[in-house]
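Taking it in order: structure first as structure tokens, then the write-up.
Missing here: one protein chain of the complex. Every other protein chain is in place.
Letters A and B name the chains as they come in the text, with residue numbers starting at 1 for each one.
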Amino acid sequence: MVEVAFFAGAIGALGGAIAVIGLRNPFYSVLALIVHLISLAGLFLLLHAEFLAAAQIVVYAGAVMVLYLFVAAYVGNIDEPLWEPIPGQRLIAPLLALALFVELSIAILGTALKTFDSEGPIIQDGFGSPEAIGELLLEDFLIAFEAASLLLLLAAVGAVVLAGRRRDDEPGDGPEPEAGPEPKVGTRVGVGEPAGGIDDTPGRREGI
Amino acid sequence: MSASTYGWLILAFPLAGSILIALSWKVLPARTAGWLGVGAIGLAFLSAVGAAAELLSMPAEERLVPDSLYDYAGATGIPFDLGILVDPLSIFMALVVSGVSTMIHVYSVGYMTSDEGYHRYFAYLNFFVFSMLLLVLAGNFVLLVVGWAFVGYASYALVSFWYRRTTATKAGMKAFVINVIGDIGLVFAAILIIQQLGASEYLTVFEEAPGVFESDEWTIVAICLLLTLGAIAKSAQLPLHTWLPDAMEGPTPVSSLIHAATMVTAGVYLIARAHPLFELAPTAANIAAGIGAVTLFVAATIAIAVKDLKRIIAYSTMSQVGYMIMGVSIGAYSAGLFHLMTHAFFKALLFMAAGSVISAMANMQNVDKMGGFRRALPFTFVLMTIGALALAAFPGTSGFWSKDEILGFAIERGGWYWACAIAGYVAAFITAFYSFRIIFRVFYGPKCEEAKELEGGHLHHGPPLNPHTFEEEDTDVGFPGKVHHIAERSWPMAVGMAVLGFGALFAGYIQVPGVTHVITSWLEPTFENSALFHIEVPVKNAYIGYAVGGALSIVGILLAYYLYIVAPGTTDRIRARFRHLYELFVNKWYFDELQDAVIYRPVVAFGRFANNVFERYVVQGLVAFVREGTGGLGDTVKAAQSGFIRSYALFVIAGFVALGLYFLITAS
Partner (left out) sequence: MDTSWYLVLSALLFSTGAIGVLIRRSPLVILLCLELMLNSANLAFLAFARSLGDQDGQIMALIVMVVAACEVVVGLGLIVAMYRRRLPLDVDEARGLRG
């Protein structure tokens, strides 16, 4: 039974991963990643990490991926050019990744991990439960916990700063239009403002 | 004050004068700087007199007074100290040097007026006197080398004093380079002495030397030959003499000081000072004497042919120094040093007078163009004649007493020294001839244009020309000044000349054989251990020698009188008949050409080879190789800096793979 669940999750994860790297449309890639994440959540459950599985779905697949979806939608779709400017990249990259996988496998399979029990030691009840995680976070890993919160704060501020509007941004997107006889609407180059609706892409812009 | 204090003062005054003038040249008015220089040397002379008085008040055996300010043996491992030796020989030299220098400084105050480099001149001149005094007062061989080197530098600075004249700078370099050859000899001699005897101080060395060396052992001969090398270069003896005529490019007072009275006598002083070593190596002493003998003859022959006034006098210096070198090498110490003193007087005087004449000729020095200056330059005429008489060893003058004393000593020693004596007498005859050649050419005969102008009261001014290449020059700094000064119109010049003229006439009477022997008795303490010093020429033989010398001198003068006054034009016919001999003499026995071919050209060719081949291909090739290599390496690495993020990511993953591989291998 466990094996079935494992293989289901594994195939889902792997399939999602391959779809992420293979699909042309980034929107579809995001969706594939969501599948991948949910599969992984299943695997987490198999590993007695209930809290993490839930966190994965709620936070990762739920929040972070939705953020990705928003941005993917905002940015739109652009075909990646076929021509490869870096000579040899498309050839070497898979080879290297393959080498990496082989090395890791050798390391995993050919080493002392063999001494592990098939199942592992007997674990107590409540292993991976929210109480246990909470206890650890607030007792043994308090500093890491607090630091992670700080990091989140920084990231939030950073994101606001990065993506916020600036005065010297695209013309027409900055200060309010001056009051004058000439209406400014005509001079506004199409701007990707969410409030402004769907933009019309001027020719020179290359997007995703 | 003790003798050694006087000794330090002798050194301190000229050095202080030099530094003071050098530092205050912008503030000090010109004449003040000049008199300051005179004062410094005058004080040095007075200190020398004081030292002499102090020495005389001591008993004779104690008159060798070493004194040391600092011992360098501890710091450097070489046994020498900052020490002087105040003894009769050094004080004798100090008196001569400082006395004659004072007069030359006085002369220069007048002569160098209107030269832009007036302050620089006096600073250099004071420094030169300091260096020479350091040389003679030094108490050990190492400090001697220091003084020697300083003198070489000072002479270079003064010869190329008019530094914007290319002929002057070339002459300065020539003088310096040839002097350096001598310096090498001196330094190696000092090294050998220190190595063999473990000390460099004179008194220690001279005491130990007879115990350490056998007579004519090759080490002591080598030391003395090296010392001779130094002496030859500094005193302009064959074959290292070619710098002296060219050094006439310097201002005339410089020629008078350096190339008549002081620097060229340094070699004589060296041999006299190192006499214990030379007496242990008779071979070396004979070689030195031989060189002196050859030089005095060759130089005299050249002097009868060359046309430049200052060069005639320069060759006569070379010849007279040859006498001195010969004298001190064969053991005639007091005679040689006596001649050094009298020569200083009359040669300096001759140069000074020549300076006056050249000024009247607006810096032209060709004897052919001069004539009839007797009425226009009366004072100069009288004094130059006095100098010429002394040079010709006319009976009664100082030169007469000193030169013939050397030759009498040579005869007394006998053996092969008879050859030296005969060479000396023949050269004395030639000397008498050419000294009056100068007088008769310059002051007698048809009056030249400049003489006529001067008789009318106006000093001739021509365009400022280089006296040898005749190219037009500036009169700004680095060139001679605009105004020329003659003795009749410049009292400092006249005073300097007059004092020396007095010396040239009467200084000989302090050493008349059988009557007075001031010099011999003065020098006794230094030379008391020398066997040769105590050889006495019987008075009768001495006077026979004097009679021969006097007769030759008079005959020489009469010959010159005949050829130049009674039958002018004879010289042209003689020149035509003996053309090859004349060519040999006028071209200075082709020594310059010999040096050019044997030394100069090969060295220049080697230098050119080194530049074109070695430098271009090996050195630059190596540098280029490194440059190209590094650049190439850099370019290769630069290729990896493509700016592509994905490329960098590739490198990261690749590195990770490699690392993993490494760990896998080492773990298995």
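By definition in this document, a contact is a pair of C-beta atoms (placed from the backbone, for glycine too) under 8 Å apart; a residue touches a chain by one contact, two chains touch by 3 or more.
It should be emphasised that the depicted structure is a prediction, and the values quoted were computed from it without experimental measurement.
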{"item": "Omitted chain - touching chains that are shown", "value": "A, B"}
{"item": "Given B:Met58, B:Val294, B:Ala362 or B:Ile653, the one touching the chain that is not displayed", "value": "B:Ile653"}
{"item": "Hidden partner interface residues of chain A, rising order", "value": "2-3, 6, 10, 13-14, 17-18, 20-21, 26, 29-30, 33, 36-37, 40, 43-44, 46-49, 51-52, 55-56, 59-60, 63-64, 67-68, 71-72, 74-75, 78, 80-81, 85-86, 89-90, 93-94, 96-98, 100-101, 104-105, 108-109, 113-114, 116-118, 120-123, 127-128, 132-133, 136-137, 140-141, 144, 148, 151-152, 154-156, 158-163, 169-170, 173, 192, 204-208"}
{"item": "Touching residues on chain B - with respect to the absent chain", "value": "638, 641-646, 649-650, 653"}
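Operating definition for what follows: only the chains that are shown with their structure count from here on.
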{"item": "Gap in Å, rounded to a whole number, between the CA centres of chain B and chain A", "value": "95"}
{"item": "Complex interface listing, chain A residues touching chain B", "value": "85-86, 89, 92-93, 96-97, 99-100, 103-104, 106-107, 110-111"}
{"item": "In the complex, chain B residues that touch chain A", "value": "642, 644, 646-647, 650, 653-654, 656-657, 660-661, 663-664, 667-668"}
